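Have a look at this one before I ask anything.
All protein chains but one are shown at their positions in the complex.
== chain A ==
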Amino acid sequence: MAILSTPASTVRLASQGRPLKEHLFRIALLASLAIAMIFLVVLLVYVVTQGWSRLDLNLIQNFPSLRAVNAATAGVLSGIMGTLWVVALTALMALPTGVLAAVYLEEYADKTKWYNRLIELNIANLAAVPSIVYGILGLGVISRGFGLGPSVITGAITLSLLVLPIVIIAAREAIKSVPPSIREGSLALGATQWQTIWRQVLPASVPGIATGSILALSRAIGEAAPFLLLGAATLVRFNPDGLDSSFSVLPVQIYNLITNSRPEVQVVGAAAIVVLLAILLLMNSVAIWLRNRYQKRW
């Protein structure tokens, strides 16, 4: 049989029009990125210029006021403290619960059983439920049903329920990314399943769990809707001092300030947005740092 060869004349190394397509594709990619970046920059510039005159220490040292005479010195201290309280409590409740739930789903649950698949499906659904719905739940069940009222703990429980599905999903991904060979290696040495999880799987998934959790919490920090429903106060002139204390959070105060009719008060709102963004940025940097610091390679 004759050897089939390509006639030299048909071999073309020269451009065949593909580069143009690739160019267009790259331009489309860059354009999409640019749109996102431009809006972010515009937002930042706008907020900073709006709030510039009030980006001072008073902002984070003083309590809020809606009176125009106080606009030069009023702050959002109670909102900052309220947010910190609520988020810290949320982390305390949602992280252990979420991680344990993820461990159950990944390591123990028999995936062939219908009820485990149902649970998985519902967790994915819960993650997509609008936060206002959690607000309704918090108001109806936790605030009124359990009689906890519009307190810090009510806010924290509500927020925990909101971030729990996201924490579970993030933790499951992190646990899933630990190679099965690590589990086999551990079990083959006579370790129990719990020893394997506690000493191998969880340590190896800490970076993923931490990153996912921080991102979930930073989403929670920006939430105003559930708190508006829960009846978090806006003009709180004291910091929370316990679980049953009434409170406010930054987004609620911002909402309240920005919707005020007096421009001097609106400026305080714009400045408070910068504070909120700074907190978010800080949290996300911690997440990125954690990811790079503890990144595993196998």
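One rule holds for everything that comes next: a residue touches a chain if its C-beta (ideal position, glycine included) is under 8 Å from a C-beta of that chain, and two chains touch if they have at least 3 such contacts; residues count from 1.
Simple rule for what comes next: contacts and distances are computed from a predicted model.
Its UniProt record calls the unshown chain "Phosphate transport system ATP-binding protein", which is the correct pick from "Ion-translocating oxidoreductase complex subunit C", "Phosphate transport system ATP-binding protein", "Sarcosine oxidase subunit delta" or "tRNA N6-adenosine threonylcarbamoyltransferase". Only one residue from A:Leu126, A:Ile182 or A:Leu215 touches the chain missing from this view: A:Ile182. One of A:Gln200, A:Ser245, A:Asn260 or A:Asn284 touches the chain omitted from the figure, and that residue is A:Gln200.
Interface residues of chain A facing the missing partner chain: 110, 112, 179, 181-182, 184-192, 195, 199-200, 204, 296-298.
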